[in-house]
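For this depiction, one protein chain was excluded, whereas all remaining protein chains were kept in their positions.
Letters A, B and C mark the chains as written, and numbering starts fresh at 1 in each.
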């Protein structure tokens, strides 16, 4: 039976599952960044998620926001680069919006995603359409609001699907931010690597809750 | 009828003919140096011989040594590098041995070549067998002594042939001096570029006297 | 093209190992601190501190600009990646002498995000931090859109001037003002002929056709104004200088370059472009500057802002006023750039 209203301990377990999935996906992410960027996104995310695992395993969190925050800080510190700041901010800003909460349900998911997308846009200055991870994260956050009243497992399935659709849509976009800027028009036809990461992260969250 | 006992004016004309022949041979010399060295011998000799022409044309020489000396200085000044010093020395040292002479015959040819080979060996420290122009110049000088009693045209034909044979023999040698050092064993199979130049110079001298 | 033979060990540790080597190059004058920072060993109490930094792989900058009368420290990222906020914070703590810290670095999204987060951490510890961004690349955005401009080779004269200013600055504000002036008076234009390679993968940093030059390209291969056919030094030099002159003209924040102006002129090689080529371009550039009556107060030439073995060149011009001239005269020493007094 699917999990509902995750405890801080379960959020931690979910994040560890996310970490494993991203680590496994290294070749796919490397590939995606090779098409558009400098090919280091897979290695960077892998480094970040290994740091997340190191930080979370064996730790206790009194509320769900602390678990998200710790994951975000682990990524920021270990990854460096634009993507460390960006992906760390997803969890750090997202976590802050849930300050003190002891459970994580569909309502919290919506808050997390909304705060994450706002945090990333403020930190990095990109907006939807710039061919960044925002093009997966923003539709996920929009979808999150729609499904905030239902069960968590359904909400996660829906936001993951929205992210995946956003990732697909990013193929047609021209890169304007970050390293992919190097390619300009030539970036068309490939999805943004960060958007691939967001899709994998949300899908992994869904897997954990569904299992 | 072949020329004999050249005047200073005729020596000058002979050197101008030599210059034209070397200038014409630039591609051949470039090629020879490309096989073993850095491929600049043709351009260097061309530059040197253009300087010889500039210096000799319109000049008057009171004795034959002055014409050879002027040619040698023109090469030394304009060429630089090892080959400027070496080829300039051929004419400069060779010329010195004829100090004050008003005619150039087979006897003087022998003296010129002997002084040239000594001068080059002293200046550059190479000896026969090192795969340099000495491997053409030294046999020519030896032959010169043998034919010093005969007519100039025959002597020049003989020394040019000796130089050509020396150039051929240089193919089998391993380079130890100069830039060709870079190749070591790999230098075997090609003639030394400087030996090619010496052969052309002596053959051109013969042509002038025979014409 | 076959993979370039590089003398490295673990390809994923090059940024750390090169920093260890850099510290050795300073013979005790600098030390490594925290995750990946280098700081001077003898920063005097009360000094207004100057911190630089950015991605590694562009050696000898930025970390090679830590030195005598130059930067006090550098926060170093991995290859072509910004340092994490932790690294920035550790470096900030290490250079701080109680009178504030200026962050002076190139305007790249990743660097700005991470330095900003580092500053937030530092400010939580009561350290006064200010940031001046370097955005000298005239070809990276219009003059009225400086937030989108990249920082390229002009960072060398800028850090040299700020380093000199930091020796005597009484307050952080004073140093900020001088650094801003140096940035405002500095413009660069670069070109690229062929890419460097990414140490971790061996892949080229960008692609360019055999017979093309990327005019105005950035130091990672970011696109410039256009691709032009490969040409001679004497044809290219005026094209590049014109872009610099134009930018000074169009920018409303700064005066056009005019007769009698005194400048620092910097010819930078992006890596494998030879000193020979730099000097041949310098010869032509000087002719053009002379014709305009622009006075070169000092010339810098060499591969100081590189992107591995990238082939390319850039010109940077920094206009000096009386204050900046005095600062320029101060001697300095570092792995990247050194000069005697005067």
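Just so we're on the same page, a residue touches a chain if its C-beta (ideal position, glycine included) is under 8 Å from a C-beta of that chain, and two chains touch if they have at least 3 such contacts.
Quick caveat: nothing in here was measured; it's all calculated off a predicted structure.
**Q** Which of the chains on display does the removed chain touch in the whole complex?
**A** Listed by label, the shown chains it touches are B, C.
**Q** Which one touches the absent chain: B:84, B:128 or B:166?
**A** Only one listed residue reaches the unshown chain, and that is B:84.
**Q** Identify the residue among C:24, C:125 or C:255 that touches the chain left out of the display.
**A** Touches the omitted chain: C:24.
**Q** In the full complex, which of C:139, C:236, C:257 or C:294 touches the chain missing from this view?
**A** Counting the whole complex, the residue in contact with the absent chain is C:236.
**Q** Where the complex has a chain not shown, which of C:72, C:247 or C:298 is the residue touching it?
**A** Among C:72, C:247 or C:298, only C:298 touches the chain that is not shown.
**Q** For review purposes, identify every residue of chain C that touches the missing chain, sorted by number.
**A** 1-2, 4-9, 14, 17-22, 24-27, 56-57, 59-60, 64, 68, 193-194, 199, 210, 213, 230, 232-234, 236, 271-283, 286, 296-299, 301-303, 306, 308-309, 311, 313, 331-333, 335, 338-341
**Q** If the hidden chain were put back, which residues of chain B would touch it?
**A** On the chain B side, contact with the omitted chain comes from 34, 38-40, 43-44, 76-86, 123-125, 177-179, 181-182, 184.
Note that in this section only the chains that are shown with their structure count from here on.
**Q** Both chain A and chain B are touched by which chains?
**A** none
**Q** Give the label of the chain whose average Cα location is farthest from that of chain C.
**A** B
**Q** Find the geometric centre of each of chain A and chain B from their Cα atoms only, then give the gap between the two centres in Å, rounded to an integer.
**A** 79
**Q** If you average the CA atoms of chain B and of chain C, how many Å lie between those two points?
**A** 55
**Q** Can you check how far apart chain A and chain C are, centre to centre, with Cα atoms defining each centre and the answer in Å?
**A** From the centre of chain A to the centre of chain C is 33 Å.
**Q** Quick one: which residues in chain A touch 2 or more of the other chains?
**A** Touching at least two other chains: none.
**Q** Multi-chain contacts in chain C: which residues touch at least two other chains?
**A** If we look for residues of chain C contacting two or more partner chains, we find none.
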